Structures are given as C-alpha cells and as structure tokens.
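All protein chains but one are shown in place.
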Amino acid sequence: MFKKILIANRGEIAVRIIRACREMNIRTVAVCSEADRSALHVLMADEAVCVGGPAPLDSYLNMERILEAAGISGAEAIHPGYGFLAENHRFAARCGKQGLVFIGPGPDAMKLVGDKVASRKTLSRIDVPVIPGMKAAGASLKEFEESAKEIGYPVMVKASAGGGGKGMRVARHPAELRLSVEAGMREAKAAFGDESVYLEKCIERPRHIEFQVLADHHGNAVHVFERECSIQRRHQKIIEESPSPFMDEELRRRMGDAAVAVVRETGYTNAGTVEFLVDENRKFYFLEVNARIQVEHPVTEMVTGTDLVKWQIRIASGERLTLKQKDLRQRGHALECRIYAEDPANGFLPCLGKIHFMKNPEGPGVRVDSGIYSGYEVTRYYDPILAKLIVWGEQRSTACSRMVQALSDYVILGIQTTIPYLMDVLTHPDFLSGKTYTDFIQKNMPDWTAKKDFLVEALAAASIQDVLASKTPAGPVKRAGVSPWQTLGAWRLGGR
Amino acid sequence: MFKKILIANRGEIAVRIIRACREMNIRTVAVCSEADRSALHVLMADEAVCVGGPAPLDSYLNMERILEAAGISGAEAIHPGYGFLAENHRFAARCGKQGLVFIGPGPDAMKLVGDKVASRKTLSRIDVPVIPGMKAAGASLKEFEESAKEIGYPVMVKASAGGGGKGMRVARHPAELRLSVEAGMREAKAAFGDESVYLEKCIERPRHIEFQVLADHHGNAVHVFERECSIQRRHQKIIEESPSPFMDEELRRRMGDAAVAVVRETGYTNAGTVEFLVDENRKFYFLEVNARIQVEHPVTEMVTGTDLVKWQIRIASGERLTLKQKDLRQRGHALECRIYAEDPANGFLPCLGKIHFMKNPEGPGVRVDSGIYSGYEVTRYYDPILAKLIVWGEQRSTACSRMVQALSDYVILGIQTTIPYLMDVLTHPDFLSGKTYTDFIQKNMPDWTAKKDFLVEALAAASIQDVLASKTPAGPVKRAGVSPWQTLGAWRLGGR
Amino acid sequence: METIWTVGDELYSVILEKKEGKFRITAREQEYSIEARLVTPHWMSLMVNNRLYNAYIAEGSGRKFISINGEHYTLSLPDEEAALNRGVTGAHGEGRLLIRAPMPGSVLKISVAEKDTVTEGDCLAIVEAMKMETGLHAAVSGVVKRVCVKEGQQVDAGELLIELEEMASGKKED
Partner (left out) sequence: METIWTVGDELYSVILEKKEGKFRITAREQEYSIEARLVTPHWMSLMVNNRLYNAYIAEGSGRKFISINGEHYTLSLPDEEAALNRGVTGAHGEGRLLIRAPMPGSVLKISVAEKDTVTEGDCLAIVEAMKMETGLHAAVSGVVKRVCVKEGQQVDAGELLIELEEMASGKKED
C-alpha cells in the first residue's frame, strides 16, 4: 500500500479523500492555489503545496506544478478527485511516466471512454443501446447544423471532455443552435481546458440513472447498483438517490449487466460510473462513462456498505477487488443534496463572501461531506459547491423526512445557499411519490421564492440580540443574573 | 401515531429521542431540572418544562412532576430513555392510569424482568442457563455472608433495580463482603432510588455479550443480533461493538434463540436487551434483561440498518413489527466509545466545568450522539457521560482505524475527558486482535498516563497564540497583511 | 423601542419592550410575548407561544444573517441597506438603464456596441463566476449609451458594465 498520496483537487472531495487516506494510514499531500491557502483540504492534510494562482489553469489544472509537487513531497500516487484533471488522459499518462500511480483508470481506457464519440463506436460492438448522435466533435457551425437536422431537434450540446452538466445546452430549434454551441464550448473550455462539443438526440422527460462500477487489474469487475440523479437544474444534478424509485429487479439486472459489459469492453479499471437515460417505457440508453469518483458516490456507499474511495486506492495499489457481485446488496435508501453557494431566490446567482458562522446537521444516518467551516471565505474561482448532505433511512420516505430535518438543522450564515430551495424540492408531492424526471425542476419549481414561516421569530431574534448583546460580554453567556429563561419552569408549570 | 411525546430524560439519549420524533413528525416535550435549563435536550425540544431541583429525586426521578408536565403539555406518550425512571414499573403503571402510553414494556413484564431474582425463577421454566446466585435481594449481612459461602467466592454484588454497572461490586474474600454490599446499596439507592442488592457467582474472564430484541403487541418478536460490551471499567461499559469478534454462526443462533425465548416467556414488549456472560468455552449464562433502550443501541442500528428508537415508538403506538428474523442481517462492523467527563490520568475523577470549545468528528461512517455543545457547563449532578462516538466500517479493522481517527478529531476543551484513554484502548494489540474480556482494562491498562506526542506543538501553539492574538482582533482572522502562512507555497516549492 | 428592519424588498417594524424578564414584541401587526436568551454568541433560544425555536445569528457587512429551521433571513436597517445597495443593479426606475455585474467575476462577452438599438429581453453581456455563466438582459428597449468594460475584464459586484438610454418613443410605464 502507498505511504503517501498527493490529492490533486480541492473542496469537499479532497477532504473526503484525505479522510480515507488517514484511515488507511497513508500520509496526504494537498495542493492548493493561492486563493485556497485557507481551504479546508489544506488544513486537513499532512502536507500542503501551493501550486499557482487562483485560476484553475494556473493551479488545479497545472500538470507541471502538480507533478513537481508530487516529486518534491515524495508522494507515490495521485488522487485526482472529480473535475479538474480527473478525466485528463494526458495527465494520467504523465503520472505513469514520472513513476506515479494515477488513482483512476489507465490512460488508454480513460481516453477511450472520455471521448464520448469514440466510446460509442467501441460499444456498438456490444449490445448496449446508445442515443443517436454525432460520431465526432463538431468542427464548424455548418457541421453542427447538418448533424442536428439529421438527428432531429431537440438536440443536446455536450462537452467531449466533460461531465457534471458543464458545457451542456439544449437547442430546441435551428435558431438556438449557434448560441447553444458557443456557450457549450466556452463552458467546456473553462471547465476542462478543452472546447470540443458534440450533439446528441435529446430524450424528453427521461430519468437519469447511473451504475457505479469497480474493476481491478486482475479481471474482476462488479457494479455497485444504481443511483438516480434526475433532479437537475440546468443539467447540473442537485439531488441524487439510491436506489432509484423507478427501478425494478429486472431492469436493475439488465442495466447492471450492461454497465459491467461496458467496463469489460473498454478495459476500464478502478471506480467509474456508467450513465444511462431511462425513458418512461423503461428503455435505457447508454450516455457516457464518468471515469472518476463522482460527486454523488456517497449514496452508493451508504446503501451498499462499501467505501468507494478506499477501493479506488486499493485497486490502484494493485489489490484485488474482493467484493463479489452476488454478495453486494442494497439496504434502505440514501439521498444526497448538494449545497451550493447560490441564491435560489435570485436566479441562482453565485454567492461569494465570508461564512460568518456555520453548523453541520448531525444525528443517526446523517453524513456531511464538506469543504467549508465557520470563518471560511467563499471565493469566485471555483465551483459553487460547498458541501454535500447525505442521509440514509430504512425506506425512501424515512430518508426524505431525515433529509428535511437535516436541511433544517444546517446553518450557513453570511452567504445565500440552496438549502431552503432543496427543502422545498424534498417536500414536493412529485418528489415524495418518486415522480423524478429530469424536467422536475423546470416543471415543479418555476419562479421559486423563499418561504418566510419564521419571519416573526427572525425579526424578534434580530431585535432582541441587540438588547441582550449590549448586556452580555463577547464570550458565551455564563451565569447571568436572572435570565428570562429562568422563569421557564414556573411559567409552564404554573400555567401562567 | 402520537402527535406529541414527553421525554423523561436528559443528555444524549433525550437528544437522540428528539431526533427520532422530529423525523416522525411528532412534537417533543423536554423536561429538565433547574440545573439543566441550558442542556441540549431542552434547546432542541419543541417545548420544555422545568420539573424540579438539580437532584435526580427532585426532577428526573420525580414521577409526580413529570406526569403533571405531561398533562399540561398534552403529551400522549412518555419516552423514558435509559436510567432514571426507565425501568421503574410503578412509573410505567402510573402512566397507564393517567392515559399516557409508556414507551417501553408493560409494567408487569417490566416488574418481572426488572426483579433479577424473580426473572431467573421464571426463566428456569425454559432452557436458558443462568449464573448461580441468590434467589432474592438480601436483607441482612448475615444472609449475604451465608449466600456468598454457598455460591462460592468470588461473588458479585448487584443492584436489584439497576443496570449500567451502578451498584456492582466484587467481593473476592469474606472480608470484602460487607464494604462491597454497603457500597453497592448506596450506589443503587442513589442511581435507582432502591437499595436492594443481591449476590451472584462471579464468572472470571468472561465476555459480556448481549442481544437486542424487539417485540410488538401482536405476538411478533425478533432479535437484532448481538453486541459485545466486554470493555468495562468498574463494571461500566466504555466500548461496545457489533458483531462480537468472538461470535460464530452456531453460537449466534443459539444465543439469539435464547434471547427471543426470554422475551416470549416473560411477555416482554418493545425494545429490550437480553444480557449474557460467555466464558472462554463458549458457554453462555443469562444475566438479565435491560427493559429499555440501551446506551449502546447505535452499534446495532449501524450494523443492521434499523432505527431502534423509531421502532420503540411505533411498537408503543400499536404498530406491527414488520422486521422478519430471516431478513435481518449484520453488515460490516460498528464500534461505540463513551465519552465521559472524567480524568483518566487521575483515577477517573469526574470533571466538572465549562466546555469552552468543542468540535465533533465528522466524515463517512461517523456518528456522534451528543448532549453537549461549545459553551455548555458540565454540572455535578448527573452521569458523567457527555456523548457517544459511533463508527461503522466494512470490517472490524477498518472500524477500529476509523474510530481512532474520529477520536483524534474530537475536540473538547475545558474539561478532561476519556478521549485519550479510549484511543489507547483502541490501538492496544489485544483489542485489535479481539481479545476482549471483561478484565481487559484491569489487565491491559494499569496506571494509564497520557501520551505527550504533540507536546512541542502544544507548547508552540500556546506561545504563538499569545503573539498572534495580540495582533489580531477578537473575531476570526481575516485578510491579515502578510501571514506566515502566505510563504507556504514558495517555501515548499522552492525547497528552502 | 421601535426598529425598522429590511428583509428583501420589504420593511418591517418591530416594537420591543422588556417586561418581567420577557420581551413583548409587536411585528406584522401582532403582539407576541417572547422569552429569549443567547446560548452562545451565535445561538439564540426563543420561546414564542410555548414553542421553542433556535435562531442562529451572525453579523457582517452591516447585515444580520439569521437561520431558523433551515430558513435564511438577511436583515438590515433601511439606512444601511440603502448604503449597501447604492449602485447595485436595480429592477426599478433609473436602475433599469444601468447594467451592473450581479456578482464579482469576469466579463465573458459583450454582445452590443455603443449606439446599438436593443429590445427588452436582449442579452447584452455574459458574466462568469464559479464556472457558471450569467446572462445580463435588457430590462427595457433602448439604445446603448455606453459600454464601460471590455471582454475578459475582471469586475466587482455592482460594477457598471453597460448604460442604456430609453428610446423616447418607446417609453413605458412601470
């Protein structure tokens, strides 16, 4: 097993990887940009190296500096997390050349599945249904226009290099195509350093269902069941769950088999995700392989009792995958909510600034994967994801209740977050009854405004704070003379 | 289902019950003593009633006031937690008379199993092995002396009403008997309001293994597997786990069957625990039934994916137990550490005072059931338990690593706690190899002293804080000019 | 003691009296008797109509941030709010002609040039922060009077990007 791993990422996923390493007795080296010297992943690592300026291209996408940092620190392996260099096969190859283990698939398999167009060609050899689409990234507007006509509108613009909704745009009519392609290319460039995009038939009212896979270097491969990630805003997943409320045993078996077949056919190793769209007739289409750990991996971990990040590290170090398909089981239900620094009442504008105070939810079945703390300053340079809140429950309904309670216990003060919005999604009748399609948000959450059920209490607290604060020292209140509280007993028991 | 429940307890277990109620959409009424107005369970409840003075007999053991509080608040049921009135059959009966549902077994079954002497008599009808001991609580020293002689030294003094190690004393020789009986009686009186004690044969070098059971009012009963709680200090469990590292399938089946037989024979309903001692030859002896939720219930919850507190409430409300024995499964391994306000380097003296700052451990598979917060003041009136740290891992070894990391992340400043001690138990070779006998602490942890591996860093931090604090405002440091930190990048990369 | 709080676009009057250890509060035309205390500097426990609430509070940038049961409130005193908002993009009146950056970020695209005619709803510019693009659209039809920034430029929240001039003929009532 490795003695030291460099983590080429930031935020909650870097923290998640550090936790896994610590439990495996592996020392961790964090890298950071100049804007991230106070980031949680830096504070939690054993060592830290600042690799460049705030812009991702200067730091988290800067292969030279990251490899240099690995060399200096004596790391034996690099965990890329998700995003940034995670699906960059050139980076994976360069790690290999420098004698570093890249914790992910090999560069060839990564290149194959990462090129969505090439991978569809490969997979045509096996019986995995794919969505009609372009055979290669488009080179000119004319080419896009012709392909779109052939595929038939509506079409989806997708980044060749990417995932996570970055670079994805719908064009419903020929008139929308140019702007959608341009926007997709810009976002793809910013997010992945590669502006290639292609077109695909847009399946309407689908569910997004994906299968987690694990494959070692000894020919063993399993799937670890599905996640449904249909609740998306602008093609960005915001709530994920496992199992899918739509799934039945037959469909699960067929899709799981397809996922493992994809892994085997592409020679894929380590953890990955095979994404599908499923239409209302339970027909499923292969979408793409995400060649990395995913944001939503915790729901699989909670439902199946596996530790995917530890398995990534074990597989990369050459260990055998000891999980057997027949022994894997789903138990209960897990949900994940992504907590973003966005203002849902104001067009989801990114919210920057200092988190003056925060408090994570706690309790049985509640897990928080977080990259923030009280006093942390959210900067403009990176993804607005602050943390992920994951809950497990015996049934889907108990998981939903628990999530609502956990969200209502989540305190982040100083910036707007998506917490109140997520609470309203979680309590929506269509969500509760499992009517989760990818158009859920568009259909059910138009013109969202924040509830103000506790406005009076908030006004009271603000006003009273000024009174109490003028009396109390800066530190916590302690042995105050007669606090209003001290009348509680008499007040209740006396019935006054 | 109930609309409102009164929780007749305090600390972490009251908080645990409040969480369950909130997720079930049940309003909660906390009761508190005058010393507990700032306790976490009070702050987390929907309503709170102060029922009396700090001494337990005046408040948490004060049936009149608690029943009055239930009446005033309109609660339909009372959850007693553990300790205090939880195993008081008179209280359970009085709840029934007042039209309140007592969330626990019925008074008759409780009386039967609560009287350890009577329950042994009942169980002699079924084939459950018991430890030789007195048939009734002793009335005079002479009676104790005669019984001890008959049973054979060493003997164990045990409280008739109690559990949790309170009132338990060993007498190895006739000369020790009087002091042990007296101490046991005093502790029993203080803890349970009942000074009755009896004697039992002391099984040497046993393991303490118990089975969680659930039984409804419709004749359904299951066991939810075992917990091993052999790591005890002065007969007080400090670390619990599930599964037991000693258990095999055959023994598990036999002990589980015995546990369910005890439940059926005694007419027991709701959640309970059947405790056994197991000797080195895998011979097991029935110890007693704990007629309540137990401190260590979370390890069972994490390994079996059940929510025992919610089941208590569902069963009490008349719902059917839908868990089937054949569907219940153990997955992975869970450990619990009890975090006490005691100074392990100083004879485990209770530590009182203010918690100036605290931070709970977090991350995958980590659960904290806590009754404290930053600013909370630990008083002298109640059990020194502050919180419980529970972790789950794929194997026992991964759970142990996770627990060590979680303990090392646990920050409680202002009072001494057992955290450093627990870390040393968790890393002891005998613990890691599953050599867990009830004499583990006595044998392996004599004259414990705290490690000082980070003394230099602590001295540095204390000294530097004075320097930095004189420069920085009271609030969090923000945009300071040139912090030492800002040289990190250059310093590492430049190799200086 | 009366305080006027701004919450979003609304103003709320709160009258606070302290009496026998309790607070009497008049807000939204109703009177409440409230018991309250600070558990810690950021945590207030309130009892309103027998019911306990936990309010978490922080102050910064002249505002109070309050979280209760997952709802998030930003409160400020009207004077301070006016000062904070001075120059930030407004949906009303004059503000509709001034296109400002809604957040700190970089200007990805400027779609118009000076003297261009624009129609209500036209995309004028795209600003990027946290890898998300935000389009800025014309709230009124008019003519571009001034373009104050260049593509690629870094801007602060509230910074003026484009100034419009309403067309004399197309003037609408709010």
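Letters A, B and C mark the chains as written, and numbering starts fresh at 1 in each.
Everything below uses one rule, namely that a contact is a pair of C-beta atoms (placed from the backbone, for glycine too) under 8 Å apart; a residue touches a chain by one contact, two chains touch by 3 or more.
Remember, predicted model here, so these are calculated numbers, not experimental data.
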For the chain not depicted, the shown chains it touches: A, B
Sole contact to the chain not displayed, among B:C21, B:A35 or B:L407: B:L407
Sole residue of B:N9, B:T417 or B:T436 that reaches the chain not shown, by the stated touch rule: B:T417
Absent-chain interface as seen on chain A, which is shown: 38, 42-48, 373-375
Residues from chain B at the interface with the omitted partner, ascending: 166, 183, 186-187, 190-191, 341, 345-354, 356-357, 359, 380-384, 407-414, 416-417, 419-420, 423, 450-469, 472, 474-477, 480, 482-488, 491-492
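The rule we apply is simple: only the chains that are shown with their structure count from here on.
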Best-connected chain pair, where connection means C-beta pairs in contact: A-C
Inter-chain centre distance, chain B versus chain C - centres from mean C-alpha coordinates, in Å: 49
Rounded Å distance, chain A centre to chain C centre (Cα mean): 29
CA centroid of chain A to CA centroid of chain B, Å: 37
Residue numbers of chain A (touch at least two other chains): 354, 474, 476-477, 485-486, 488, 492
Multi-chain contact sites of chain C, meaning residues that touch two or more partners: 39-40, 45, 50
